[in-house]
Structure formats: C-alpha cells, structure tokens
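Of the protein chains in this complex, one is absent; all others appear in place.
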Amino acid sequence: MDTAVPASGHGEHAAASHIDEERKVRLGMLFYVLTDVTFVIFMLVAYPWLRSYNTDQGWFPFQHMRLPDQGTTVTLLLLMVVSAVFYFIGYMGIRAGNQWILRIGMLISLVLMLIALVGQIRFMGSQQFSTGDGTFADTWLLFSGYHIYHLLWATFLGLGVTHRAFRGRYTKEKHLGVVTIGYFWYWAALTPILIFILMTALPPKL
Amino acid sequence: MRKLFPSYLTGAILAIIGYIAGSQFVYHRIGSDNQPAGPNFTEQGMVVGFALFFIGWLIGIGALKYPFTWLLALKDPDHEEEMRLAGKDAGIIRYFKFTTDHKVVGIQYLVLVLIMLGFGGLGALLIRSELMRPGALLFPTETYNTIVTMHGMLMILATITFFIGPFGNFIVPIMIGARDMAFPRLNALSFAILVPAIVIFLSIPFWGYGQANGYGGGVQTGWTVYGPIATQTGMGMTALATAVILAGFSSILGAVNVITTIITMRAPGMRWTRMPMTVWGIFGAALLAALGTSSFAVDLLLILLDRIYKTSFFAASTGGNAVGAGGGNAWLSQNLFWFFGHPEVYLIVLPAFGIVCDVVAVFSRKPIFSYKMGVLGIMGVCVVSFLVWQHHEFVSGWAPELRFWYMATTELISVPTGFVFLVLLGTLWRGRIWMTLPMMFALSFLWNFVIGGLSGVFLSDVPLDVQLHGGMFVTAHFHYTIVGGALMCFFAAVAYWFPKMTGRMLDEKLGWIAFWGIQIGFNVAFLSMFIAGLQGMPRRVADYDPAFATANFITSIFAFLLIASVALYFYNIVISWVAGKKAVANPWGALSLEWQTPTPVPLENFEEIPVVTSAPFQYTQETVEAEAAAEPAAGQAAG
Partner (left out) sequence: MDDASVSPPTPPTPPGPPARAATPASTNHIARAAIIWAVCTAIAIVVFLLVAPHVVEWGILPAAASNRSDEINTVMWIFTLLSIPVFFMVVVFGGYAAFAFNRRRGRAGGTFLPSRRLPVVWIIISFVLVTFLYVYGLSFLNQVNAQEGNNPLVVNVTGEQWLWNFSYPQYGNAQSTALELPVNRPVIFHIQSVDVQHSFWIPAFGIKQDAVPGETTTISATPETIGTYVVRCAELCGLYHAYMETPVYVVSAGDFDTWVHAQVTPVPTSSSSSFIQPNVLPAEAANRASWRTSSVAEG
C-alpha cells in the first residue's frame, strides 16, 4: 500500500523541512528558460530552411540590397555580453556578501541592457529593407524583433533586481532572485551570439 | 461587494476596455487604410486589442499584483497574505477570482474543460448533421470549414488540458504528498491565461464572416493551419493564432510548474519508483508540453507576421493566385506544426495511460503488474514521440528519402505502447474486479485504444499511408485514440476522483446508461468511418460522392447517439455535483495518498506531511480477503 504513515517523532511536520526551496525555484526558472530556448531554436530553423530552398529566388531578391551593418551588430552583441559579465560580477559580489559590488554590477548591467534595447530598436528601424523584401529580410526582422522582446523582459527583471539590490533585499545567504534572473539574463545575451554564428556560417548572400 | 474586487467580474470589465482601447488606438493613431503591400491595420488592431484584452484581464483579476510589488520591492507577502490569496475562508467566490490553491485551480480547469468539450461537441454535432447525406444540407462551405477548424482546434486545446489541468492540479500534488504546487501563483496564472484565450478563440466565427475576398471568413484551414492557406483565409485566423499562442503559453507555464512540482515536492519516501502511474503519465505529458509547444507557437507567430506585415515565411510566389510576397516555403509550416503536433497527441494520451493503470489497479485490488514496464512504456513513448513527426508528411513531398527512418520510429513507438497493454492485462488477471463506472471506462480504453493503435500501424506503413492519408481513415484512427483512448480515460478519471474533488458520488445508474450509449455510439460511428476512409473519402469535406452515403449515414446516426450520451454524462456530472450522494473520504478503498486525506480536502492538504514507505497500490492477499469478508453477500454495494 502506498502507506501514508504520519511522520512521528521526527518533528517533520513543517512544510519546508523536506523541500529544498532554492532548488525548486532554480529548477523552475531553468525549465522556463529551456522552453524559451526551444522557442528560439524553432525560430532559428526558419533561416537555414528558407535559405536552402530559396523558393523563386525569394531569399535575397534584390542583389543591391544592403545587409545590416556588421559593425552595429557586433557592437550590440558586445553590449549584451558585457552586460552579462557585469551581472555575473554583481552575483559574485553578493555571494561574497558585498552589497556594493552587487549594486554596481546590477546597475551597470541594467544600463548596458537599456542601451542595447534602444540601440536594437533603432537598428531594426534603420534598415533599408522591410517586411516583404524577401525571406532573408523577413527572418532578420523576426530575429531582431524577438531579441527586442527578450531585452524588454530582461530590462523589466533587471529593474526589479537592481531596485531590490539598492533596497538591500539580498544577502549573502539569500539571493535567489539574483541567481534565477541571471539564467534569463545570460540566455538573453547568448541568443544574439547564436544568431550571429548562424548568419556567419550561412551568410545571407548566397 | 468588496469581495468582487478583484475578481473575474473586474477582469472582464478591464479586458473589454483593453480590447476597445487597443484596437481603436491602432485605427486612429497608426493607420486604418490597408494597402495590398502595406501592413494589414485591421488585423493589427485585432492583435493589439487582444493583447490589451489579455493584459486588462490579468490586471482586473489582480494577477499582476505580485510582479509589481516585487518590482517596487514592497513588503514580501507573508504567510497570512498567501493564505488569503489561496482563498482561505473566502467561500464560493474563490472559484471566481485569482486563487492560488491548487484545488481551486483544478476545479476551475475542470469546469473550463467541460465547457470547451461542450462547444467542441456542438461542432461535432453540426459536422455530422451536414455530412448525414451527400449534398449541401445545412451550411455553406465557408461555415462548414470554419466549424471543422474550430471543432478540431478546440478539442485539441481541451484534450491537452483535460488531464494536466484538472487532475494535474488537483490530484497530483496530493498524490505525491505536497501542500500545493511548486509555484502556486504561476499555477493560478496559467489558468488565468487560458480563460481569455478561450474567449478570443470562441470569437472566431464573428471575424470577417461573409467578407467578399473570395476565400471566406472565419478560418478555412482546419486545425493544422498549414502555410499559405492560413495567410490567405479570413480574419478569424488572426483570432485563432492569438488565442492558441496564449493557450500554448498557458500550457508551457503549467507544464513547467508540474515538472518542478513532481521533481522537488515529493513527500519523504516518495521515490520515483513509488509514484502512482498517474504522476508518471502527467510528468511525461508535461515534458512534451514544455518542449514541443514552442514549435507551434513559432508557426503561429510566423502566420501572424505573414498576415499582418506581409512577410513571406510560408508563401511562394509561383503563379497567378500566389498568396503573399513570395520566397516562402510551405513545408516549413508543416514541419513546425507537426514537430509540435505529433508529441501533442501523446501529450493527450500519456496521462491516460497512467490514469488507466491506476484505476485498473484499484478496482482489481492488485498492485500494478510490472510497474517498471509501465513506467518504461510511458517514458519510452515520451522520448520516441519526438522522432516520428515526419509520418504526417509522407505524401507532402518533403524529404521522401527520410521516409524509411520515420516509418521505423513510428512502428517502433507501438512497442512501448504495447508495454502499457501488458501492464493493464497483467493487473486485471486474477484480480478481484469491482465493476464501477471508472473501471468500465478504463476497460473500454482497452478495446478502443487497441483499435486506434492497430489502425495507426496501418498508417505508419508508407505504401498504405499514401492511399489512406488525408482521408476519413485517418480521422477515424485518431478519433479512436483521442476519443476512444483519452476521452474515455477522462471520463474514468472524472468518475474516479469525483468524490474527492466535489465531495459527492457520481450517479452510477445514469453513468451506466451514458457509458453504453457512448461505447455503442462511438464504435459504430467510427468503424463505419473507417469504411468511408477505405472507400476513398477525403477528410474535411462539406459534401461528398454518393458512393460514401451509406457509411456516412451510419456514422452520423451513431455519432448523434454518442453526442447524446456524452451530454447525458455531462448532465450526470452537473446533477451529481449539485445533489449527489455525499461521499466518504475513501469510497473506493484506494491506497494512494489523495484518498487518505479528508473530503473536502483541507487548505494545505495534510496536517502532517506523510512519509511513504512502499510502492503504490500494494494490495495484499490478506487485505483483500478481509475486505471480501466484510462485504455483504451481493458484493455490489459501494464501499
């Protein structure tokens, strides 16, 4: 029988006693990020797919069309990476119990994220092509748009974490929020790198 | 009055305000003049309106309170606040607001799922009425195709929800000895997201119906919403895509929650090998939901972009009536769809496997026969189901050279499925079988699902699939698996857990009548549909060749019997819920944890978290004999 023998004598009645709350929250966030990862993967599939079929020469129809500026792409990408690095520094700070490293790290990473967000929106809007100008343009705009969605989320979460860091809500022992939001932060920084690798390995022009 | 704020009432009010504000903002500030090459402002307004509808709803029911208190670093909720949010002492109103108690969420899901099944069944009724005789009987094809699409999609949404939703929420946490789900707020949120999704979905027929673009309003695509036709069809498609993306989001959040709960919240001693099979089934299904759903969400997102911003992910520009700008590939849509679509059918069926094993064990008064094999079966199906999706594209022309491989995986998946049959037969054999309503439904699963599975083997074979694909044979096959397999298990699960969830017994007599109506109606209707498929009748047609008349007439008549019997079963649920016999805590003599709690289950389920010491359903010779001795001679009275 699935015997439910009440625990006796061990004082094991408190809900939390056998549940590792930290592990639970970390696992939940990891699974959530994992679903986002699958979403990005399925989105990325569109790029090699449409490129390889190139139906009716529709992948890159206007040979004079200017590609997105590589320099800006790399700059925005580096902004994300540096932001993630500062986030990690902040996290290491609170792990060592240093509130100010956490606060400075969070603040700098948030500011960089905001710059990346504004930059990405301006970059997307400044392209010479628009939707309907071939499937390369469509996929590029799709990735760009999804990246902006990522950045919006990261900014929202970053605002919360930074604000709470300045309120002193995190301690050496309890800083779960910094850890879990970090997962999303790193993933948001990793996405444009993946896209960049994809577009370098399979250049837009056939 | 204060109790009504926040509640679903305020949610509905803010949602409507949100829709009007969003759509009017687009029409007045962004644009309303649709040019062939420019954005489609009408549908852009719809999407923005739906988004604000959704956000207004969440604000109105108070779901966004916590994120913003978190953002502003206000006081973290204490235990008292959590209990208030879980609906402590709130009375009946707690079912009509954002409540975190997993049992409330489970009941909310159950009611919503029954409503969805009701609408889907109405669709089935209309479809079978139209197909009763050849010729255009009731509807123009525009209406008929929209009904087909809505029936398909709504039933899919209902069936992917109807185990994870009601039972995954209500039963699983108690079964594994937890006080609640891992993330109670997220749990309430995933239900809260599903409600506006269904409301938006049900609005499909009202969008652009009868519009003169030559391709019909509503949605003309079928639930598969393939590539370019989804771009071409009426405005209802935008509503469908938005609704299903929201529902998918809800399903992903729910799945993440269920997975985390099962991994981290098990009571002491509840090892993986001691979980009831239901938990395994729902765990496997949650994995599929978490990993597969994104694929369909991407598909729908691309469809929305194709429709609104005139991108061309799916539309090629060949020929005169090309849809969209060109360069797109329709096979991309098929693959994105079926990479979700195939795991999705196992998402429906895996919990059914688990539940049917548990029900059979309880009513055979035996431990589950070869438990490990059952687990292996469920998890094996879970893994292999990601490797078979191309069998939906055997005739699509995409990668025909891969067919031998997908044929192999598809036939291979029948092996772990067979394990479940062995477990069921082994558990039944030499048991002490108690023919209750849940048990009858569980046994009907054996009959129906073996037919569904065997017909699936026919379809997995490429040469046969080339003939049968896209025909009524396929329709009959998957109805045998989903209705005959999963829906019967849903009915079994409702009957089985009804006493625990509602505190009342489901009326056996009415249930018995409904059961036989359902079985006879279902089997005759769909066996006859197999014949129509063999004869060469295509799916999803509003009208057909008189050669198929006899088979369709029989199908329709018995489908009416099926629908009437299901309606009777629903009536039974309602009437028993209101005025049924009061149930004791453990009417079935089941041994899993949820039956050891009092009925109604108190707010945090257990006074003390139990310690589990053995595998599930360890009925022994002694206990069963003792039970037999204690029974009246007739042995028929409910425990």
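Every chain is named by a letter (A and B) in the order it is written, and numbering of its residues begins at 1.
Note that in this section a contact is a pair of C-beta atoms (placed from the backbone, for glycine too) under 8 Å apart; a residue touches a chain by one contact, two chains touch by 3 or more.
Everything quoted here is computed from the prediction, not taken from an experiment.
Visitor: Based on the whole assembly, the unshown chain contacts which displayed chains?
Guide: Touch partners of the hidden chain, whole complex considered, are A, B.
Visitor: Just name the one of B:20, B:387 or B:412 that touches the chain not displayed here.
Guide: Counting the whole complex, the residue in contact with the absent chain is B:412.
Visitor: Given that one chain is not shown, which residue among B:424, B:505, B:529 or B:609 touches it?
Guide: In the full complex, the listed residue that touches the missing chain is B:424.
Visitor: Where the complex has a chain not shown, which of B:541, B:575 or B:603 is the residue touching it?
Guide: Residue touching the chain left out of view: B:541.
Visitor: State which residues belonging to chain A touch the missing partner chain.
Guide: 1, 3-6, 53, 55-56
In this text, only the chains that are shown with their structure count from here on.
Visitor: Can you work out the whole-Å distance between the CA centroids of chain A and chain B?
Guide: That pair's centroid distance is 30 Å.
Visitor: Which bits of chain A are touching chain B when the two form their complex?
Guide: Touching chain B from chain A are residues 1-7, 12-13, 15, 17-20, 23-24, 27-28, 31-32, 34-36, 38-39, 41-43, 45-46, 49-50, 53-59, 61, 131-135, 138-139, 141-142, 156, 159-160, 163-164, 167, 169.
Visitor: Please output the residues of chain B touching chain A within their complex, sorted ascending.
Guide: Within the complex, chain B contacts chain A at residues 37, 70-73, 177-179, 182-183, 186, 252-253, 255-257, 259-260, 263-265, 267-268, 274, 276, 290-295, 297-298, 301-302, 305, 309-313, 316-318, 325-329, 331-332, 335-336, 339, 591-593, 596, 604, 607-620, 623.
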